[in-house]
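The complex appears here without one of its protein chains, the remainder shown in place.
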Amino acid sequence: MIKVGVIGSTGYAGQQLVWLLHRHPDVRISFLSSNSYVGSSFSKVYGNYSKNLEMLCINMEEAENRLDEIDILFIALPHGKSFNLVKKSLDLGVKVVDLGADFRLKDENAYKQWYNIDHEAVDLLSNAVYGLPEINRDIIKNSNLIANPGCYPTASILALSPLLKNNLIEKSSIIIDAKSGVSGAGRSLNVSTLYGECNESIKAYAISSHRHTPEIEQALSQVANEDIYLSFTPHLVPMNRGILATCYANLVNDISEEELHDLYSSFYENEHFVRIIKDLPETKWVKGSNICDISIRVDKRTKKVIVISTIDNLIKGAAGQAVQNMNIMFGIDENMGLDLLSMFP
Amino acid sequence: MIKVGVIGSTGYAGQQLVWLLHRHPDVRISFLSSNSYVGSSFSKVYGNYSKNLEMLCINMEEAENRLDEIDILFIALPHGKSFNLVKKSLDLGVKVVDLGADFRLKDENAYKQWYNIDHEAVDLLSNAVYGLPEINRDIIKNSNLIANPGCYPTASILALSPLLKNNLIEKSSIIIDAKSGVSGAGRSLNVSTLYGECNESIKAYAISSHRHTPEIEQALSQVANEDIYLSFTPHLVPMNRGILATCYANLVNDISEEELHDLYSSFYENEHFVRIIKDLPETKWVKGSNICDISIRVDKRTKKVIVISTIDNLIKGAAGQAVQNMNIMFGIDENMGLDLLSMFP
Amino acid sequence: MIKVGVIGSTGYAGQQLVWLLHRHPDVRISFLSSNSYVGSSFSKVYGNYSKNLEMLCINMEEAENRLDEIDILFIALPHGKSFNLVKKSLDLGVKVVDLGADFRLKDENAYKQWYNIDHEAVDLLSNAVYGLPEINRDIIKNSNLIANPGCYPTASILALSPLLKNNLIEKSSIIIDAKSGVSGAGRSLNVSTLYGECNESIKAYAISSHRHTPEIEQALSQVANEDIYLSFTPHLVPMNRGILATCYANLVNDISEEELHDLYSSFYENEHFVRIIKDLPETKWVKGSNICDISIRVDKRTKKVIVISTIDNLIKGAAGQAVQNMNIMFGIDENMGLDLLSMFP
Partner (left out) sequence: MIKVGVIGSTGYAGQQLVWLLHRHPDVRISFLSSNSYVGSSFSKVYGNYSKNLEMLCINMEEAENRLDEIDILFIALPHGKSFNLVKKSLDLGVKVVDLGADFRLKDENAYKQWYNIDHEAVDLLSNAVYGLPEINRDIIKNSNLIANPGCYPTASILALSPLLKNNLIEKSSIIIDAKSGVSGAGRSLNVSTLYGECNESIKAYAISSHRHTPEIEQALSQVANEDIYLSFTPHLVPMNRGILATCYANLVNDISEEELHDLYSSFYENEHFVRIIKDLPETKWVKGSNICDISIRVDKRTKKVIVISTIDNLIKGAAGQAVQNMNIMFGIDENMGLDLLSMFP
């Protein structure tokens, strides 16, 4: 059994992670830490666990003292909060999957520029592996520190990698127009995420300035083997879960939808969690699963390719991918505990 | 492996059943029948199954010809459509779980009165067992024909049985005010279930005339050992899933909330799928699970007891309970394939 | 022109009031006060007013200093916050409509019991008029202090008054099962009103203990001319607006739905904002209007009457009724500024 601890277990990503770990056949949860609910039973915070997970939430200090009980630590905290904890864990030989943003950008200056704080564990940046298994599986296997990708980046990178890998598009023409359910904004108190404010409305936000932009660019630059700059616009949609990314780029050659479909199918043919489909993706078909659906369209009139991808932001976009990374790190079946299809409706 | 067939697999209850059967470790699906999608791949109808369940939907006639392949048949059809199919199946030694209403009422006259058609398999009525395991587990075990309870009845009967079993309330004072998500109305085309018609609105419907009324009364009469008549009002709520039943009755004696909580806890102490809780139930905590949450309140000022119960209408209220019944009929672990907690949010 | 001030203008009820006052042909808004947004343009808080209402929000102190500019003050504050303000306004000859709860209960002990604080303006309680025009129109006309009814009470009292006035039901048998949209919970920050917590779920809350209970009882006792105690259960429904109240009582005599429909129609025949309808009410048909729809059903099997009423909680249940009261107090056409039908969908 893999013994795990979870820091930040009562946020939306954290509780989704607990849900997956709780049903994972090879995992035993050692402790759950929470900032807001120290001393509460987990089932008091999330009633779905009533009679099933009555473990009390501990605070960060106690969690640090119990690192020796676990094999792997999952951290689901806001950026800038986990530097010391990561160091301490690694020193003790505990593997880390950080669902936060602190170890995603390789360049400490980029980190400072986009996150407005200094990086306090620069020496670990080179060890950290960007945990998108479809791109980095081999190095994830031997890593002790995984920077779990953001939700928008997961959907965007999976959608665009085959095009860039195969030099099919103008590198400067990429636009990602992404739409997310409200759980992406987390559980912290904010007027803008009250029911009455989100329901029955859609908005764009953080245009050209969202922190997932450099993360997407870094990963796609790696795939393309040259620097990629792109335009990224996120939107907030009145639904609990799901991300749909609509990705646009100019094609450099004539190529048909059919050819692109085949190319994508080959690119991902061994991937359990990526489905290249002919119908247009809808978030409802991946909600609650670790799956990314991708479909490709060519606009012949304007010579553009449009790639649509969908994920569940809390699963493939956060907790599910974290478990997928753990599975790889521990050499067990990659889809263990992740064999979920979307429940409908 | 239990070999199963599903009739009406593409309705909302049907597809939920397929979802559960598909992941059930002891089940192999032999065929899926559909009225509207004959010849289509199941994954073409429900995109969540893409690359996972590509089986083609067959029509009823073909299904009838393939009854010899299976151990148990699940039927999810509107009432009045399955009389012959049930007979034929039983004749062939195939067990049947009917998710429809045809075998729930023991009295053929009551059936005619509430459903406006003649019952065409009256001789089977005495064999049919009302498949609410928490009440009828022992006779379910040895039955070949299970009338799977309706969604509202499941929530209502579980909420009220302990009170009636213990003679705690005035028998004529029961009022059930129930609220259901829209999936309860099924997938058939109807202006009233279009998005624009349901969203952002609530309504009551079928007041004093809903067909689940005699079903609830029959089951509670059995529990109380005398005839029960009650008032039942269903409502349609803008959400996909979930039923919340608010049940009112006059207490005959002084009894405290605490005593009632303990009494309920004892009544259901061996039940895996009923949770007696102190907090008030919310449908979100049972959505996607086979669980029924129940909480009890006493209004001292008016000497009334208010019992609140919640279920997922498509799982404990339909497909999950059908699988639970199958598990009992085949002598396997009752919660096999049903070990689901609600995923949040 | 009636010159008005609004205290608490940036809460959900407050901003709905501003919306109505802003388009009222006989009203000029003198000032808007806010606790949270002092110094902000109103359109910065609520973007719908962009280029239309750029007035800056002032604080309570400044509002008090400007009472001499206005004819009437609307107060939309939590209970217990407006005692002094009401006194000061009345002393200056400014009429007051209090949308809060402080002057609704006539009995200071009941106030203390249900609201857990002392009433600090007991001498004003006898002057205050409960502002439900359909019941108290005549005394509203000559009042300077209106206690604007709560949302649940408005729907409940209008639904039940004709039955009680005509002695048609057992007085102790009344049950009100009410369902409200989320805006009823206000705009204050609370985990329980975050989008992810409310969406796709329904719950009951404050069973037997909601503060609207004594308010409903007081008004119905006045109508019935004897003390009424009833059971009231509110529910939270995932929609922005609307209340549906399902009211149950035991009939004392045989009376048909048709007779009751006629009786209700007569009772409300001169009322512009009450519609007695044959179809079952749905909140979507009154959303955005000052209208209360009511329909009556008789359950012959159990000799119960079920009355369903719907209102928009922010309009007839708050701001619209406040304007209706103002119109009456100033002797202008009662539906001035309130000639709104629900916009669909």
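We call the chains A, B and C, going by the order they appear; numbering starts again at 1 in every chain.
The rule we apply is simple: contacts are C-beta pairs under 8 Å (C-beta built on N, C-alpha and C of every residue); 3 or more make two chains touch, one makes a residue touch a chain.
What you see is a predicted model; the values in this text were computed from it and never measured.
Chemist: Taking the whole complex into account, name the chains on display that the unshown chain touches.
Modeler: A, B, C
Chemist: I'm checking contacts with the chain that's been left out. Which of A:Met55, A:Ile175 or A:Val223 qualifies?
Modeler: A:Ile175
Chemist: Using the definition of touch stated at the top, determine which of C:Gly288, C:Gly317 or C:Gly337 touches the missing chain.
Modeler: Touching the chain that is not displayed is residue C:Gly288.
Chemist: Which is it among A:Glu62, A:Asp118, A:Asp138 or A:Asp299 that touches the chain not included here?
Modeler: Here the residue in touch with the unshown chain is A:Asp299.
Chemist: May I ask you to list the residues on subunit B that touch the chain which is not drawn?
Modeler: Touch set of subunit B with respect to the missing chain: 12, 182-183, 187, 189-191, 193-200, 238-240.
Chemist: So which bits of subunit A touch the chain we can't see?
Modeler: These residues of subunit A touch the chain that is not shown: 172, 175, 177, 179, 181, 196-197, 199-205, 207-208, 229-231, 233, 235, 237-242, 244, 246, 248, 280-284, 287, 297-302, 304, 306, 308, 344-345.
Chemist: Counting contacts across the full complex, list the positions on subunit C that touch the omitted chain.
Modeler: 12, 15-16, 19, 22-23, 46-52, 183, 200, 240-241, 275, 277, 279, 281-282, 284-286, 288-289, 293, 339, 341-345
The rule we apply is simple: only the chains that are shown with their structure count from here on.
Chemist: Roughly how many whole angstrom separate the Cα centroids of subunit A and subunit B?
Modeler: Centre separation, subunit A to subunit B: 37 Å.
Chemist: Can you tell me which residues of subunit C touch two or more of the remaining chains?
Modeler: Answer for subunit C, listing residues that touch two or more other chains: 196-197, 199-200, 238-240.
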